[in-house]
Structure formats: structure tokens, C-alpha cells
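Have a look at the structure below before the remarks.
Left out: one protein chain. Kept in place: all the others.
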Amino acid sequence: MTSLRQRKIQLFQENNKDKARLLISCPDQPGIVAAVSKFLFDHGANILQSDQYSIDPEGGGRFFMRVEFILPNLSEREKHLEEEFSIIGENFKMDWHFAYAYHIKRMAIFVSKQDHCLMELLWQWQAGDLVADIPVVISNHPDLGPTVEQLGIPFYHIPVTKETKQEAEQKQLKLLEEYKIDVSVLARYMQILSPEFIAAQPLKIINIHHSFLPAFIGARPYERAYERGVKIIGATSHYVTDDLDEGPIIEQGVQRVNHSNNAEDLKRIGRSVERSVLARAVTWHLEDRVIAFKNKTVVFG
Amino acid sequence: MTSLRQRKIQLFQENNKDKARLLISCPDQPGIVAAVSKFLFDHGANILQSDQYSIDPEGGGRFFMRVEFILPNLSEREKHLEEEFSIIGENFKMDWHFAYAYHIKRMAIFVSKQDHCLMELLWQWQAGDLVADIPVVISNHPDLGPTVEQLGIPFYHIPVTKETKQEAEQKQLKLLEEYKIDVSVLARYMQILSPEFIAAQPLKIINIHHSFLPAFIGARPYERAYERGVKIIGATSHYVTDDLDEGPIIEQGVQRVNHSNNAEDLKRIGRSVERSVLARAVTWHLEDRVIAFKNKTVVFG
Amino acid sequence: MTSLRQRKIQLFQENNKDKARLLISCPDQPGIVAAVSKFLFDHGANILQSDQYSIDPEGGGRFFMRVEFILPNLSEREKHLEEEFSIIGENFKMDWHFAYAYHIKRMAIFVSKQDHCLMELLWQWQAGDLVADIPVVISNHPDLGPTVEQLGIPFYHIPVTKETKQEAEQKQLKLLEEYKIDVSVLARYMQILSPEFIAAQPLKIINIHHSFLPAFIGARPYERAYERGVKIIGATSHYVTDDLDEGPIIEQGVQRVNHSNNAEDLKRIGRSVERSVLARAVTWHLEDRVIAFKNKTVVFG
Partner (left out) sequence: MTSLRQRKIQLFQENNKDKARLLISCPDQPGIVAAVSKFLFDHGANILQSDQYSIDPEGGGRFFMRVEFILPNLSEREKHLEEEFSIIGENFKMDWHFAYAYHIKRMAIFVSKQDHCLMELLWQWQAGDLVADIPVVISNHPDLGPTVEQLGIPFYHIPVTKETKQEAEQKQLKLLEEYKIDVSVLARYMQILSPEFIAAQPLKIINIHHSFLPAFIGARPYERAYERGVKIIGATSHYVTDDLDEGPIIEQGVQRVNHSNNAEDLKRIGRSVERSVLARAVTWHLEDRVIAFKNKTVVFG
């Protein structure tokens, strides 16, 4: 299967060797699209897809944009392009960055004992459907080590207790740095991260919560869903912020259940929802489709 | 359209003239199904559909059953049948009742100003899809009077203020009695009912809440959904109990939304979900498919 | 309710008095977005939303674009704007048109005997959710006349037989002209239109087919779905072309069913899907979100 992945990634890089996405978030005002599209045209880029969205467009609103374009010999021109664009960026007070599709993002996965979210990600990765490198998996338990190492991915077991938490996070951060990680995914990692850890990677940590937030925030959501007698359960993937389960939501999914499903059934059914919701959220992040602003996300289709 | 309804109801009564449903809730023990099915067979009934469900069947669990059957000349034998069955009912400590399909249930609708849930019910009623009589609509506002009366349904405008609430509820209860109401539906009726009012009709009041409970309990759910940035919104229909928005859930539904939908969009999209969720819940209640137990429902398909 | 609609439409027109959408379909090449956005900026427009999509972008593909913008005093400048844009349109070989949001589209509805799709459209229209004028309803049966006329909408009963079909279509076309109709909706209108009738209004007729096309093309789809034992049924809304049920699909929807549902149940369940699918398709058309190309549609979100 590795070879399938390698073939797909190689094909991906060939197909995307000149492709980039420009992501913009700025105060709304007339002329932004014109300025950006003129800039790209003047530099010889061909726009493949362009999406934009404004909040409160009539008032002092916020403007969001994602442009995907092709530009010949892009890899040699990255730096120059960014320097030139910085003038527009300054004029319009933009938060902006170019994401180059051929720079495969480096993704760390954090797990505890449950394997379903990890396995879905690894599987889509093996199939070449999830375009990322996965140089490291980190866990507070040793259980999933063999599964991960069997795929040739280094696995680090870093136990976490109240006493060792700070030290454990230092180790984790060092690994993220060593492995040049772009994004971390908490694939049912059952530890609460410290504000310091989160602050070190703002909007770079994606979590999956096993409920349809804001319903059943916190612990034991399936048990509480069962006790409440809901007819639909769900899962939520969001960026991690200091407020537990309150970060910007990237994606949610649901599944119908009924009175004959007990709490164990809900967990089993929910695993399937968690897997697909997390995989979609991660894919969109990897494709630079998500812009977070305050406590929400804009997800460009 | 009235004639379509009348033709359908007439057809319904012909097709259902000997049809009843027996609903049972009791402590679980061996022999219940055997006793019930023997009873029905001995009385000449043919079982059309039979569903049962047990909670914690191995332990001291609870047993629920719905049997739909046909029995020739049933309308003349109702009383006799119930007397005979009461022995079994006593033996097994059952909550039980026979619901005769040809007894069309009498349904009151409570509304305020918003018409979408009311209209959905009236429309399905006119089409003969919702098998009920609707002898009265009650509202704390006059606005929807003409719409309702145009269909030949009496409309009562009973204003409610803090001061007049008790008196208003007395008037409402009197109407429910006068019109021999079997079930009341709160079709976006924006008033909280008193414990006395609810106690007078236990598990006979169905509400629609415009969120995916337990998310966004209480007021302004769409505005709060927008502020939280959820990717899916929903609606919940439940029996009304003293705990606001905490009664046994009958049905829920959801709809996908995205960042470009503002709070007004969520309301518009949500109206469609509310309509279909409420209509399904009411239909299931009318077909005697719902058994409430503690804070949950068993809904037989 | 009429007054609710009138208030909403008035509010809509105030909110949209300077709003338009520019729709473009042309051969793909670099510079289109730049040219269009520069044009709009130079004319003082502020872009609210801009979506584009290219098929086969690397090769000789096709480019589609929808831009929604605000331009002060737009209603006085329509003609001038279009004249000026025609130069760009010619350069890029565009199919293009400006749709002015404050020009409320005029919609005719064709029905036969079934009322559910008609009622959904009328209801959303009354609620002000469907932004259109409905100056006329045409039917080959008299049954729905009172319902329609009660809302103050002229109803024309034009019977259709094999012999009178050509003449009937002439009458219909004359009505469409008299009432200055922009779009016709076949709300379960059970007649096949002649190629001449369709050719007179290309991509201006929207149909609802009561199956998940291409499954169950043609007659009696619910009966055939029942006979096949499918577990999901659906509905499809599409532009009408000469090939029966083969026109560009605008929207589809589905609903889960099971073995206990007979053909009548499927019809009842399906009515709900048909209503929502048709209403979505019509709404998107009214908001100028749909561009048809060959046998497909691009639907901008």
C-alpha cells in the first residue's frame, strides 16, 4: 500500500508543482478583489478557483478570500511573490499567506488508547487521499505503538500525569519542532492541553469531540446522550483554544439513533461519525480551505 | 381541498374499522408476549404488526410493546375486550391501553405569531395525511385568526400577560375540555405553561423547540447557533414536562448550514426543519407509536 | 399573511436597491477575474460575493463566474453598465448577463391535480421567503382554482388533450407573454411539453421529477421504487429540455424508507422531498445562482 501512496503523492506533486493558494482576511472595503486579481494576472498567474465572503458587507465588515492559482516556475518565485504582495497586504491591512500546494504539510497525530480516528487518518494517508506527511505519532499510552511503527512511522510514548504534565508537554513541543510539524491532530487524545502548549501553535491543533457541540460539552458525551434520549448523535472537529470544546468549529456530522441503542451502541455508531468528521476537517485544513476568525471558521468549498 | 380530506378520512375509517393498537409498558419478565398474543388469538384477532423492546432485559428491566391488530366487529367489543385484558394487565403490572384506529384523535393547536408549523400541520391535515380532527386553534395573538377560520376551524384569541396568565390557562383548559381534546400541539407557541396546566394533560402536549436539544436550550437558539458558528442546525419535538425543553424527545432533525448563513438564514432554513420534525412527531403520536417512560421515548417504527 | 409578504418584499427591495449579480460563462483563459473585478472597481462597485469555477482548467476549459455587487444608483446605470461591459464580454467570448436583484422575477406555476408542490411554493411566497411575483397559475384541471384564486392569483384552466395540445400550448405561451413571465415552474404538471414550447423559453422552465434521477425515469416512479425494494427514495429538479427527464439537474434530495413502506407510503414520504427539492431549485434560480452548460448545472453557493 505504501507504493500506492508514493505513486499518488508523486502524481500529486507533478499535478501541483506550480499551484498555490492565497488566503486573505482583512477589513472589508472596495477594490480588494480587483487588486488581488490584477496582482496575480500581472505576475502571469491563472486563477483556478476564487472564493470570497464578507461579514456585514454594508458596514465595517470583514473580508475573507481564498484564491487558487497556477503560476509557471512558482517554486523559484515564492519569495519574490510574497515580497511584492506585501505591499497590497499592507495597503488593505490584510492577514495573508501563500500556501504552496507542492509543500506537503507535516502532520503529527496525538492518540491515547482508542484507535479509530488514528486508523482512519492513517488509512486515507496510505491511500494517498490525505495529502500530508505523517512523520510522528505521539501517545500517552503505549498500546498503539506497534500499529503505527508497522507503517514505518515513529511512535513516541510520553506518559502524562498531573505531576509530569509540564515536562511531557515540553517533550511533545520539542518533537513538533524536531519533526518540523505544521499541524497537530488530536485523534481522541484524552488529555487537556495547557494554555502554553496551545499558545505555541495557534490554530495549528485540530481536535475531534465526540458530540454535536455545544451539546454534551465535556466528559462522557455518549453516556449523557443516552441518558437524555436524543434521536441523533454527532461529532465535532474544531481548532483547539484555551476554552475546552469551545474553539472554532471546522466541521460537524450526525447520525440517527433510536431507543433500542444503548450507550455502547452510541459509541460504536459515533466512532463512524467521528472518523469521517475528523477526516473531512483535516482534509480541508490541508487544502487551506479554512480561515478562522474570532470563534468561527470560514470554510471555502 | 376539504373534500380531498373528507374522502381520505372516510377511506381511512373504512380501512381501519376493525383496527386497534395495544400499548404496554411493564416490568420485564418471561411470558408477556405469549400471554398477549394468546389473548389476541383467543379473541379472534389477527396481528398486523408487533414490536417490543426491553431495557436491561437480563436484569430487572422494563418491557414495552405495541401490537396492531384487526378484530371483526371491534367497535362493539371494545369494552368487553378491555375488561378481559385487565386481568393480564394486573398479572404483569402493566400500564396498558387499547387505541382504536377508527377513533380519530382530536387535536388542539396552540400558536403565537409564526405560522410555519401551524401551516404544515393544517396542510397535512387538509391533504388527509395527518389523521386527526382539529376542532380548535388557540393563540395569544390575533394575527393567524383569518388563516385558521378560513379553513372552517374555530380560532380563539386568548391574550396572555403575567397578570392574566392563570386566567388565560383556565380558559384554555376549558376549551380543551369543551372540544374533547386528546392531544395539544404547541406549534411555536411562545408561552411557558404552568405546572398546573401541564399536570392536567400529562404526555398530551407536544412541543417543537427550534434547536437540536440539548444544544441551545432556552431562548434565541438560532442567534446563539450563529454566534457559536455551528455547521449543522436542528429542531426537536418533545412532550412537555415541567422542566423547560427537558421533556421526553420524540423526534429530532438537522440541516447543514455554513459560514455564509447569517442568523436570519438559520431561521429560514430552520423553519423547514421544524415543520418536518413536528409533523413526524405528531404523526407518530397519532398512530400510537410513542411510549414515554421516565425522560425518554420508545418510538415504534 | 399577504401583509407579511408585502412587508418582506418591501424590505427586500430596500436592502437590494443597488444590488446586482453578473453571471458569466466563457472559454477559460488567464485574466478574466482581473478584468471583471477591475471593471467593477472602476465603476464604483463593491463586490459582496464572488464565485468562480473552471472545468479542465489546465486544458482548453470552460470558465463560470457569479459576482454579486453593490453599486450606488444602480437602477439608473443599468444600461450604461451593460454597454460598457459588452466590450469585455466580446473580448473573452462570454455568455454574460447582469441580473438586478431589485427586479423581482415573474414566475408562472403549472399544475395538474396534486397540490403539494404548488402549496409549498405559494406558502414560501406568502412568507416572503421566495422572492418572486406569481402573477399566474396555469392548470390542465380546474381543481386547484379556488385555492389559487383565494390568494388573489389569477388561475387559468386550460384542458389538454392529444387533439388540443398545440392549441393549449399556444394559449399558455400567450399567457406567459401577457404576464411577462421570466420563469415557469412545473409543480407536478403531468403533461409533456412540445419541443416548440420548450424552445420558446430555453432554460426558463423548471420541473420536479418524483424520483432520484436517473433512477426511475418516466412514469410511476414510486410504484417502481416499491417494486425494486429500494431503501432510499428521492426527487430531482431540473431544467426542462427536449429529452424527457434528461435536462440539467439543479437539485436532488433523498429520504430513507424501509420494507414496511408500501407504494402509498413512498408517495406520501416523497411529497415532502419533492416540495423541499423544488423549493430549493426555484430559490437558487431566482437568486441567479445556477448556470447551465451542456447537460449540467453549476450551482454557486
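Before moving on, here are some points about what is shown:
For reference, chains read A, B and C in written order, and residue numbers begin at 1 within each chain.
FYI, contacts are C-beta pairs under 8 Å (C-beta built on N, C-alpha and C of every residue); 3 or more make two chains touch, one makes a residue touch a chain.
What you see is a predicted model; the values in this text were computed from it and never measured.
Of the options C:D129, C:E169, C:E251 or C:D288, the residue whose C-beta touches the omitted chain is C:E251. The chain that is not drawn here is touched, among residues B:A20, B:A45, B:L74 or B:A292, by B:A45.
Only one residue from C:L71, C:V230 or C:I269 touches the chain missing from this view: C:V230. Across the interface with the omitted chain, chain B contributes residues 29-34, 37-38, 40-41, 44-54, 57-58, 70, 301.
Taking the whole complex into account, chain A touches the unshown chain at residues 1, 49, 115-116, 119, 123, 127, 129, 147, 150, 258, 260, 268, 271-272, 276, 301.
Mapped onto chain C, the footprint of the missing chain covers residues 53, 212-216, 227-232, 234, 248-254, 258-260, 295-299.
As a convention for this text, only the chains that are shown with their structure count from here on.
For the pair chain A and chain B, the distance between C-alpha centroids works out to 43 Å. For the pair chain B and chain C, the distance between C-alpha centroids works out to 36 Å.
Across the assembly, chain B contributes 258, 260, 301 as residues in contact with two or more other chains.
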